[in-house]
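Only one protein chain is missing; all other protein chains are in place.
All chains are identified by letter, namely A, B and C, in their written order; residue positions are counted from 1 within each chain.
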């Protein structure tokens, strides 16, 4: 009851071209906390205010992009139920044993029609947020080391058949549609969808795109517009390549900077956004107004938004 | 799955001593939107960004306080199920027919051990937030009329037996404990509890108190610390009596002003706060540190916090 | 002693292509307060928190741009002295009688080597800021009508011979250099200069440019980064064409949005910036780093910055 089933985005495994350079970026510029390295050479990070062991896992590879994106579910029973539900729906699922990712239980993995690998899991070790459980202050020194988002927030993925993705997320996994962009006038269907399993303005989003399995951006949450300004300052001080922002999205009302990690994976520092509920009507954007949806003050559909992905 | 069962705080019916004066306050100072008046003389309001017809209902009476506090549930089926669950738990429930409150479906009402009347309902007319459903801007003129919170956020209630309240909310209604204050050293049990049915830092909270059925404050959400400053300015410009703040709560990390409506009902303008999940460990405050929990910068347990209720 | 001589930017007369459209923009979108219209058809505005009668004067004309920019000096004696000093320096000055501009005393006008007309004056009627002089609140309804800057802040002008402009402002008018951009490596001299007669990060600025008498932007001050976001929202809601931002300038550290009025005159909503003093060393930017000086997060020298003027 209330918050059940799929709880939240839990982890993303990103491919980076140079692990050393990536660690410097994710650890000192983005300001995530390194929590481990595994036998395969992967490096684990969490945002400072996350409790679970890790939310970003870096793997060195020849090309950038995302290996998989995982959601935490509320229990082992839910994991089993959703595995069955996904198979009943017609998808193939795979079980990855506990321990394959550090401090993480068994995972159920399946591939979306858009080509992305999605995972569900019920267990990840609570390592705390660095504050005491008794009489905690509101933040710690970690929350000012680098950009220091409070959490990994959501992902925007590009690929084909997002209408099918939507059915899986809404009919099987319990998400609901918060906002959507229609195809250009004359073409039926949706060009983009924002989906939530909570009252966040989105936990995952998709844009219809010819090539499967693509990452548009992995997003990290900041708790104010002033911290968005600070994030932009830190990006500049560290020669991070910025794509768009700081600005406000019309879609979700959130404030944002889009930028690229050293491997070319886009990331976002996101803040604000309203809190929707599943009984609310979704908001609709016409494709012709996508510029305003993307960059509200400038009403500009920046070229890179629809073309640059990893 | 995901967001199910009890969705959110939906409505609160407040008793006010002078309806005209109260309407001036709730409409022009707090800046809620009046949405109707019923045959019993009650006046209905919603916060500008709420979609449902009403969240605050004012009733003129001889003494201030709260008549009842209602939660919206996700469906009629849930309403029926929770009604059964509450009765199975041993509580008496009452059905109030649709239409008793304007634009509101059938309600299930029960009394908490703390003496408060709580309601559940599945239906309330969606009247929109004044922005178009297609290509909406982020806000409208209504969001700058008075303090103009985005939503009614939560309530803090005072009464006896909050341990029993906690069992009902967590075991029957699907809430989880986010934070708690222990009784003074040497006394077992909890002096206060913060409960969530979402990822808000609290949807309802209780403080153990001798007298039943008391209201500590009804809270309204602002979307920034700067809007908290603006709210304080507007309170002063309108001779609103302020209790505490602007300041930060240690508990929930939210920022706050406590003040009183013209009838002496305390209200809060609340902003920020972190986003918990049901799998997180609750945070615990010792009674001796409640001052820091209430007013983090000043570490002060203001006298009025434990004594002034309606 | 202390604040003497030239006090502050006082007024700018802008040419607009369609007065009706311009008035709608300056009055309702930018949110200035209309304070008068004169026999020549000019419309006068002030920012809400300014005390003097007017700071922006609109004149309908065939092409956009700035007619003149005026500074208020501390007394009639200073006006006479600076008139003599300018003539002693070798400039020609003109006296424009009191009343030529509404509620404005005699003006001393001269032309800069860059082709711009600059004026000095000692008298302009104090019409107040709409708040009482006794026990005033911090703001009023006017401060939320449109973008509602607190003041006209500064101007950036483009033209030739800015080195000569600098001598006049620093040696005759008592300004000091706060920041400067060097010419591209290999070329001597300064490409841009920021000058202050106070502790504002700039009261006037110049960019070296082939064509004389050009306006880059007229700037209006907002008192927070959050109000900059609000300004961008209002621009979008009103289809204002935005050039750059919201972002932070490296130069002055201020936050900014550049946009165009309906006639194509660029304006800025500016906030923040540090407070320099005349005994501080100026900061220097290399031309190669001008991108960072203009748009710190993006480190981007937007094309329009050096090319679009009126």
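Some observations on this one:
Methods note: a contact is a pair of C-beta atoms (placed from the backbone, for glycine too) under 8 Å apart; a residue touches a chain by one contact, two chains touch by 3 or more.
Remember, it's a predicted structure, so these values are computed and weren't measured experimentally.
Interchain touches from the omitted chain, evaluated on the whole complex, reach A, B, C.
Only one residue from A:4, A:196 or A:224 touches the chain missing from this view: A:224.
Remark: the omitted chain is touched by one listed residue; of B:26, B:71, B:220 or B:296 this is B:296. Even with one chain removed from view, chain A keeps its contact list with that chain: residues 137-139, 144, 224, 226, 233, 236-237. Residue positions on chain B in contact with the hidden chain: 225-226, 229, 232-233, 235-236, 239, 242, 245-248, 250, 255, 257, 292, 296-300, in rising order. Listed here are the chain C residues that touch the chain not shown: 1-8, 49, 51, 72, 74, 126, 133-139, 150-151, 173-176, 196-200, 223-225, 248, 250, 253, 272, 274-275, 277-281, 283-286, 289, 292-293, 296.
Simple rule for what comes next: only the chains that are shown with their structure count from here on.
Taken as a contact graph, the chains are fully connected, with every chain touching every other chain. Between chain B and chain C, two chains of identical sequence, the interface residue sets overlap for the most part, with shared numbers making up over half of the total. Centres computed as Cα averages put chain A at a distance of 43 Å from chain C. In this assembly, the C-alpha centroid of chain A lies 31 Å from the C-alpha centroid of chain B. Separating the centre of chain B from that of chain C, both taken as means of CA atoms, is a distance of 48 Å.
Counting partners per residue, chain A has 225, 248, 250, 292, 296 as the residues that reach two or more other chains.
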